[in-house]
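Complex shown without one protein chain; remaining protein chains in place.
Residue numbering begins at 1 within each chain, and the chains themselves are lettered A, B and C in the order written.
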Amino acid sequence: MGMTRNVSLFKALGYKGKGPFLTFILHRIGGIGMAVFIAVHVLASFMGGPAGRFLNDIYESWPFQIFIYFCVMFHAINGLRITILDLWPKLLEYQREAIWVEFAVFIPLYAFSVYVIVSNALTGG
Amino acid sequence: MKRQPRVVPLSKRGFNFEMQMWLFTRLSALAMHAIALVAFVGAMVMGARYHMNFADVMRWMFTPNVTHVQSTNLPDLDPWASLFWKLVAMALVLIATAHGVHGLVVIADDYIVKPLGRKIVRLISIVTMIAFSLMGLYVIWFS
Amino acid sequence: MKVTLKIFRFNPEVDKKWHYETYHLDAEPTDRVLDLLEYVKGYIDGTLSFRRSCAHGVCGSDAMRINGANRLACKTLVRDLGDKITVDPIMGLKVIKDLIVDMEPFFENYKKVLPWFINNSPLPADGRERLQSPEARERFDDTTKCILCACCTTSCPSFWGSDDYLGPAALVTAHRFIFDDRDEAAAERLQIISETSGLARCHTAFNCTLACPREIQITKAIGELKLATITGKLD
Partner (left out) sequence: MANLHQFDVVVVGAGGAGLMAGLYASRTARTAVISKLYPTRSHTGAAQGGISAALGNLEEDRVEWHTYDSVKGSDYLGDQDAIEFMCQEAPQAILELEHMGLPFDRTPDGRISQRPFGGHTNNVTGKPVRRACHAADRTGHMILQTLYQQCLKNNVNFFDEFQVLDLLINDGKAVGVVAVNLADGELHTFHAKSIIFATGGHGRVWEITSNAYAYSGDGAAIVFRRGIPLEDMEFFQFHPTGIYKLGILITEGVRGEGGILINGKGERFMEKYAPRVKDLASRDVISRAIYLEIREGRGINGSNYVYLDVRPEVVNKYAALDGRTNPDGSPYRVTAEELLKKVPDIIDFNRVYLGIDPMTQPMPIQPTAHYTMGGIPTNQYGEVVIDDQKTVFPGLYAAGEVACVSVHGANRLGTNSLLDLVVFGKYAGLRAAEYARGVDFTPLPSDPEGFARQQFEALRTGSGKENMTDISNKMKKVMFDDVGVFRTEEGMQRALETLRELKERYRHVRVSDTGRIFNTELLNAWELGNLLDVAEVITVSALNRTESRGGHAREDYPNRDDVNWLKHTLVWKRDGRFEIGYKPVVITKYQPKERTY
């Protein structure tokens, strides 16, 4: 009887959460992105040879760099927010402000990184 | 009215593996931030200001391993390849692998509910964690 | 004002698949979404099914997803939504009919945290109340407000993943008892909620806190529980 639990990934992403929900999603994306990158990177360094160099070329390309910088920076800054709030739950009442601070730190930092990456790519390093 | 402080003894407060890993995830995050900071300060002391660009400093902070900076214009690679940085980089790899693998387990826990499934995930994760830690250590030691 | 109301419809006896039905209504800005649903049911389509009772946000019957976020239909006013309103059932529980979902898993999770007062010590010799300071009472005041509407639990991404997660509502209930200094089963409860299906699955997405119609600081309550498992301190 009835429909099964009605949560597809699409539906879940469609939930109108606010800032913290978005950061939660991005944190996961960042974490998984990094895990894959580091795994491949370590594997490539460990193996060496042509395969390693091929992988090296991929993650030295600028679009990949933009992606992985996002993963690292966002995961790190958001992780710091979560850690601070988690260890001092009293601060959780200020979670809205915490999100603002987080973006105030992340956006300029990441924008600068993207600028550097893109300008390096355009000038050929 | 006077109140007795209420404290649950360690064995009964539910501080089990799950919560230990929860705490570890937070503490390891702080540790990684600290290591990145140390790497950054170290890089500045070792002359990164004159010889490296932003991207290279970032890469060095990400893992303070000499291979991450050897293609830059640094005149003297020796301080960057010291035992100290090797140990720092290896500590980071160990912490990061544990942190990351546990993160993946947490994600898997959200979707895999059956006890057997969870056991399998944990088994795979432990194997993966050890393998990648060893590979990481190997790469750093011999670079 | 003219309002376009889009409602999730699913009749298990007729439909294979759900669909949206759109209604065009006249509404006052101060109308509750519940008033609109009642109007549709009363004058346009009597088969529309939803739960409701008190109609002013204290019974917790009419939790639904309104314009994408969980709220109580009786506590959400048209003026705060604009003229396009979409109503869906809450997520993560089986849809039985239209906006009615199967609440059993939700209550099952609630029952897992021993949601009742436990104190097996003898009563005060004079037979009167157990004493409790106003500060000690204040400690768990926030979490006594829960009306079990399920807005929080069904807004939680971990709960969407699987209903094995106890969910915010059950943890809020655990908090209400664990931090009550008259209760004696804090240790038992802490051990129940610190399992994989409990605290560790809270990833602080805050959807629960923002969805709560009683404005309970749910994430904070769960945060305090997490620390309690580590420090053991219940003050």
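Convention: contacts are C-beta pairs under 8 Å (C-beta built on N, C-alpha and C of every residue); 3 or more make two chains touch, one makes a residue touch a chain.
Just so it is clear, the model here is predicted, and its values are computed rather than measured.
Engineer: May I ask which residue of C:84, C:137 or C:233 touches the chain that does not appear here?
Structural biologist: Residue touching the absent chain, from the options given: C:137.
Engineer: Please identify, in ascending order, the residues of chain C that touch the omitted chain?
Structural biologist: Here the touching residues of chain C are 11-14, 30, 32, 38, 41-43, 45-47, 49-61, 75, 77, 96-98, 100, 103, 107, 111, 115-117, 119, 123, 127-134, 136-137, 140-141, 144-148, 176-177, 180, 182-183, 215.
The rule is short, and it goes like this: only the chains that are shown with their structure count from here on.
Engineer: In terms of CA centres, which chain lies closest to the overall middle?
Structural biologist: Centroid comparison flags A as closest.
Engineer: Of the pairs B-C and A-B, which shows more C-beta pairs in contact?
Structural biologist: It is B-C, judged by the count of C-beta pairs in contact.
Engineer: Approximately how many whole Å separate the CA-defined centres of chain A and chain C?
Structural biologist: Once rounded, the distance between the two centres reads 31 Å.
Engineer: Roughly how far is chain B from chain C, centre to centre by C-alpha average, rounded to an integer in Å?
Structural biologist: Here the centre of chain C sits 37 Å away from the centre of chain B.
Engineer: Taking each chain's centre as the mean position of its Cα atoms, how many Å separate chain A from chain B?
Structural biologist: 16
Engineer: So which bits of chain C are touching at least two other chains?
Structural biologist: As it turns out, chain C has residues touching two or more other chains at 157, 161, 203, 226.
Engineer: For chain A, which residues are shared contacts with two or more other chains?
Structural biologist: Residues 82, 86-87.
Engineer: For chain A, which residues count as touching chain B in their complex?
Structural biologist: Against chain B, the touching part of chain A is residues 28, 31-32, 34-35, 38-39, 42-43, 45-46, 65, 69, 72, 76, 79-80, 82-83, 86-87, 112-113, 116-117, 120.
Engineer: Which stretch or stretches of chain C touch chain B in the complex?
Structural biologist: Touch list, chain C to chain B: 131, 133, 135-136, 157-158, 161-162, 164-165, 181, 186-187, 190-196, 198-201, 203, 226, 228-235.
Engineer: Which bits of chain B are touching chain A when the two form their complex?
Structural biologist: 26, 29-30, 32-33, 36, 53-55, 58, 62, 67, 96, 100-101, 103-104, 107, 132, 135-136, 138-139, 143
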